[in-house]
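Working notes, beginning with the structure itself.
One protein chain omitted, others in place.
Which chain is which? They are A and B, in the order written, and residues in each are numbered from 1.
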Amino acid sequence: MTAPIRSAQGGAPAGVEHRNRGPAGQISGYNVGYLDENTKRMIRRALLKAVAIPGHQVPFGSREMPLPYGWGTGGIQVTAAVIGPGDTLKVIDQGADDTTNAVSIRRFFAKVAGVATTERTAAASIIQTRHRIPETPLREGQVLVYQVPMPEPLFRLEPRVAETKRMHALADYSLMHVKLYEDIARHGHIATSYNYPVMVGGRYLMSPSPIPSFDNPKMHRMPALQLFGAGREKRIYAVPPYTDVRSLDFEDHPFEPIRADAACALCGSRESYLDEVVTDDAGGRMFVCSDTDYCTTRQAGREAAE
Amino acid sequence: MSAALLEATGLSLRYGPVAALDDVALSIWPGEVVAIVGESGSGKTTLLRVLSGLLRPDAGEVLYRDPAGAAHAVQAMPEAAMRRLHRTDWGFVHQNPRDGLRLGVSAGGNIGERLMATGARHYGAIRAEAVEWLQRVEIDPARIDGLPRTFSGGMQQRLQIARTLVTHPRLVFMDEPTGGLDVSVQARLLDLIRALVADLGLAVLLVTHDIAAARLLAHRMLVMRQGRVVEEGLTDRVLDDPQHEYTQLLVASVLAA
């Protein structure tokens, strides 16, 4: 199954690093997708297991990647293991395609996997994301790869890893409800606004990664495959298409996605998740869509209509 | 009409050359308070841990009867069933409230945990139940959002009891529940336990070295020494007409004090 390492083309002198671009825009000297085939196989096995047990954290042998922990080492390995030449990759960071991190990862895969990239949600086959789910609904056949800093949802409540594993094994999640109870007792409402815990398939408690709770409902019965990679913590988990994903709540304090009560200053959307942008030192601020693709598409549509 | 809630036979457990339990048998019936007394190292806490499934004996069997009347071997119970049992039909009150409470969680959250573990998902109802239980254990309901670490030792122990009893267990294990408390605080706690036990018809297995506490609370008593039950029977008979040499010594020491 080992793909041939594409040899250097062109007139690079011997001894020079094989960093030249290959025929498909890919640099030479690296295996497709940067990781070697054995590593990809190991990650794919973990992914298969993760898909088979929705919401369950599967350990994997996380590799050193050419970017620091916390920058998406987990997501990048998952993407590397599933990406193929025919894929089109979109990378977002907090919803934006144009941040340093998103741009770097996109260029990285363009180089090491020779894939096409896009900023358009609808055009992407793989979307790697940090902290958001795109506003445009995902469809069957798409893969959403989340970068996860801390995969264990019980981490702050139960410091013993062995005990959290036992709690997962026994589906013993009362502690998480105790945390939500404490939230309501202290703040009058569930004060968790991101990384809001969910139950997957009615069985496993799962951290959705630090996406805003606004995005939680999008996970429920999503047609796309959702994969989660935590590089530092060496865990992979997944939500297969059309799986139930429920945000924990109380009957009398139902889960409510939190959204700023405003319209996007650029596209006017009242449905999308908004970032607050401070515009000057005089307290001036505005709200704009966090999903840049969604926002520009809407702006273009409005201009075309005018 | 009724059957024993818990029945143990032939329990033995050795720690190297030391016999912590030596062929111990015991049964407890619904609504019965049974005290296990004896000096430190006599095996009473070990017995409590074996009976409650926290420790596996070398030999012997513990049978638990569920509310439907079916008997289960405690040592053969899957861990998930054991956990469920420990937060529904059973309760465990530890000597040190730190072992039985979540110190970083409010009093209300501590009481509510067992309810939430058994499926309660209505915040208002959980809170109302917590208020009621705070009152029952004589803690000002205004402290419902206070953290246990701001409570006195006696309050912490009463909170632990509320947290344990909130799901109306039928059998509660108590390991020296008044140990480490001031005498005046002990008296109040003992009386509270006595009243709750009578009101709720609880069966309690009480480990204590406090003979006065055992006399006040227990219907029956087992005296343990070096891993063996040397004497057992009605509390007042064991204390007023002790037969075994060790029991006589135990009773004489208490009365002299």
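Heads up, the rule we're going with is that a residue touches a chain if its C-beta (ideal position, glycine included) is under 8 Å from a C-beta of that chain, and two chains touch if they have at least 3 such contacts.
Methods note: contacts and distances are computed from a predicted model.
Engineer: I notice the complex is incomplete. Of the names "Peptide ABC transporter permease", "Phosphonate C-P lyase system protein PhnL", "Molybdopterin synthase sulfur carrier subunit" or "Heme exporter protein B", which is the UniProt protein name for the chain that's not shown?
Structural biologist: "Phosphonate C-P lyase system protein PhnL"
Engineer: In the full assembly, spell out which visible chains the left-out chain is touching.
Structural biologist: When the entire complex is considered, the left-out chain reaches B.
Engineer: For the chain left out of this view, which of B:Val18, B:Leu103 or B:Leu234 touches it?
Structural biologist: Touches the omitted chain: B:Leu234.
Engineer: Can you work out which residue in B:Leu63, B:Leu200 or B:Leu216 touches the chain that's missing from view?
Structural biologist: B:Leu216
Engineer: I need the residue numbers on chain B that touch the omitted chain, in ascending order.
Structural biologist: Output for chain B: 29, 32, 187-188, 190-191, 194-195, 198, 216, 219-220, 232-234, 236-237, 240-241, 243-245, 248-249, 252.
Just so we're on the same page, only the chains that are shown with their structure count from here on.
Engineer: Please give the residue numbers of chain A that touch chain B in the complex, ascending.
Structural biologist: Listed in rising order, the residues of chain A that touch chain B are 166, 169-172, 174-175, 177-178, 181-182, 184-186, 249-253.
Engineer: Give every residue of chain B touching chain A within the complex, in rising order.
Structural biologist: Touching chain A from chain B are residues 79-80, 83, 87, 102, 105-106, 108-109, 112-114, 116-117, 121-127, 144-145.
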